[in-house]
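Just passing along the structure, written as structure tokens.
Note that this complex is displayed minus one protein chain, with the remaining chains in position.
Letters are used for the chains, namely A and B, taken in the order the chains are written, and counting of residues starts over at 1 for each.
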């Protein structure tokens, strides 16, 4: 878009938009179930993702119980333990985090924040959700299939994923998992096209790219990455299905399984790992970038200060997105690939730390000389910074090829990725829910319950994952059903395991408070009004709260300024909405 | 993964080119505009969302095939790889798909001039040629299986069946859309904007799938390897 300087043109033409039939659904079904309203779809995505996430939470309890009290719970045998870790990992990464950030927050926030009436392809958007639901159902089907779900670990490395030594390898488990992923990717592509094209083509007048809130930047970049990275998982899944069902040898070398020669030969397990991590590493940032964007907006709004270094933040998001495609093999330092690759991938991996660090500095510098309101979203943002900095820094251990050698495949890795792409993004999700719930429902979430939820979750998760690094340092491998008698592990490590498990149970229980709060506040929460946080961005300027389908009533909003005009000197209030034109005066040129 | 990285570099170049026009170095906080400004928008009318959507989708499909081709090259390095002979029929199929592409290009021209009769003919021709291509591919599969080149015998065979299958599914999807456009063309007396758009998009999609097929064909015929070898020699 090009801006024409003042004086060269007349008044802004009317932005009146024709009324669309779609915005007046005829029945309850088309309004709430087969809805084409991005906001309803967002809620559907979120509810489904959180529900399946709860399943994964319970699975994590079960596996923690086994680790703390091996042998005490008889129903957790080795088979089910591996099934639990596999399903926990896959659900959390793909079906919860990816779906919630892109399908949930993306659907709700993109159209509202860029001033669109809806996504550009509402029908495909609806379809995207239903396909996602089918993927989730296929996945859950694994629990009821003969042999149970797959226990191959969320990385699904062949050959073990399709052999009988692994639960579900020769039964339905692995088939259902691969099919579910394929269906998920198809559904995601329909949604992803929507998010990208809506940002490209659906922005309202005046909404230049550099006026977009960082939330939109984060989700947009993550979606572009997901569209390019998910095909790698798709190809890997299709090829593994061929190997498992039709007997091809894409990934299957000559194997003697339990004394018996198999028909396969010549295939390359490392090929799978390349494909998997070509998707898997961008996936980390697919989850992280929306969190980066959202947390920037939370900090800025609740510190009543513009985000520090907006341009640098945008560039950092784009650079991280691009770099994340050339670091994938840092998951494979000890995989047996050509060791010379280690030099390249260690270098690119550590370079990516620089734009990431800049983002952290800018969040903290936004607090500097701010007017910090310690609201729940702000608390979660602060907690995010703590966990993200912690997890990001341990990433420097694992990214630096030679330091990774002793640490890979130990609990250190588990602690690292839970901190950086488990806890940190989930804290942002909570912060974002406390922040936008008033817009979605028109009511505030209960503050007291929120504080209990916040402190238990933040301190509890830190207490789970910080000490866990030291188990890894000690040498405790990950994915162990039971450690048994191991000479180098002191008995005190078992005490630590018990402590971690207790904390995990507590943190899990705290989430029930959160769920209760979500439901209770829906009916009893304080009325929020249209803009309870006194925020500048477009979603808080809708004529109705919650916004109706079509978002903006008769006229689309027109954007006159960037998204971060907080505490502008000389302004009557400490925020100026994006829809408010400049009043001729040029107070701010003097400052900058 | 070289093929994939090459593809991603191309995609990255397009994104960089687009971003270069978005004033990413501007200082948005200095640019609040007064109400009296026309926030004019774009110099040209915005491209229809579907069109951009299609290009983004082609990016996804491109990633899918470039990753498959990367996997093909990586798997090829192992000792158990024997190339398979290609049935002559594939040449016919290539010709069919290419003429389908030409027919759709013709349809695109006719719809611009508003000649409905010719448009319908062109669309039907495109549809039939595409369908014949698919039938031809299936026949090629049958010939190969009959000649003893089964899916599981060799990775080269496995890749052939998988990649042609994947490509065929994309053609099938394209045919559904062409079919719908054809039906619409028969129902309408004059070309609507929507029909014009559909015809244009079908053409783009089929050209793209033709390009993918030509690359796959070159790959199966072994020319791609010669090309890669040539590149390596030039580099070293």
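Annotations for the structure displayed:
Just so it is clear, a residue touches a chain if its C-beta (ideal position, glycine included) is under 8 Å from a C-beta of that chain, and two chains touch if they have at least 3 such contacts.
Rule of thumb we're sticking to: contacts and distances are computed from a predicted model.
A single chain of the complex does not appear, and UniProt lists its protein name as "cytochrome-c oxidase", one of "cytochrome-c oxidase", "Amino acid ABC transporter ATP-binding protein", "3-oxoacyl-[acyl-carrier-protein] synthase II" or "Peptide synthetase".
Remark: the omitted chain is touched by one listed residue; of A:65, A:145, A:186 or A:393 this is A:393. The chain omitted from view is touched by exactly one of A:141, A:406, A:530 or A:546, namely A:406. Considering the whole complex, the residue from A:459, A:505 or A:548 that touches the absent chain is A:459.
Among A:25, A:247 or A:309, only A:309 touches the chain left out of the display. On the side of chain A, touch with the chain left out of the figure occurs at residues 78-79, 82, 151-153, 155, 157, 159-160, 163, 165-167, 169, 253-259, 261, 265-270, 303-306, 308-312, 334-336, 339-340, 342-343, 346-347, 350-351, 353-354, 357-358, 360-362, 364-365, 367-374, 379, 382, 385-386, 389-390, 393-394, 396-397, 400-403, 405-406, 408-410, 459, 462, 466-467, 470-471, 473-475, 477, 479-484, 486-488, 490, 492-493, 496, 564, 566-569, 574, 588, 591-592.
The rule is short, and it goes like this: only the chains that are shown with their structure count from here on.
Distance between chain centres (mean CA atoms), chain A to chain B: 31 Å. Across the complex, chain A meets chain B through its residues 1-13, 120-121, 189, 192-193, 196-198, 200-202, 205-206, 208-211, 224, 227-229, 231-232, 234-235, 238-239, 242, 246-250, 263, 265-268, 271, 274-275, 278, 306, 310-311, 314-315, 318, 322, 325-326, 558-562, 564-565, 581-584, 588-589, 592.
Put simply, chain B touches chain A in their complex at residues 1, 4-5, 8, 11-12, 15, 19, 22-43, 46-47, 49-50, 52-53, 56-57, 59-60, 63-64, 67-68, 71, 74-75, 78-81, 151-152, 155, 158, 162, 166.
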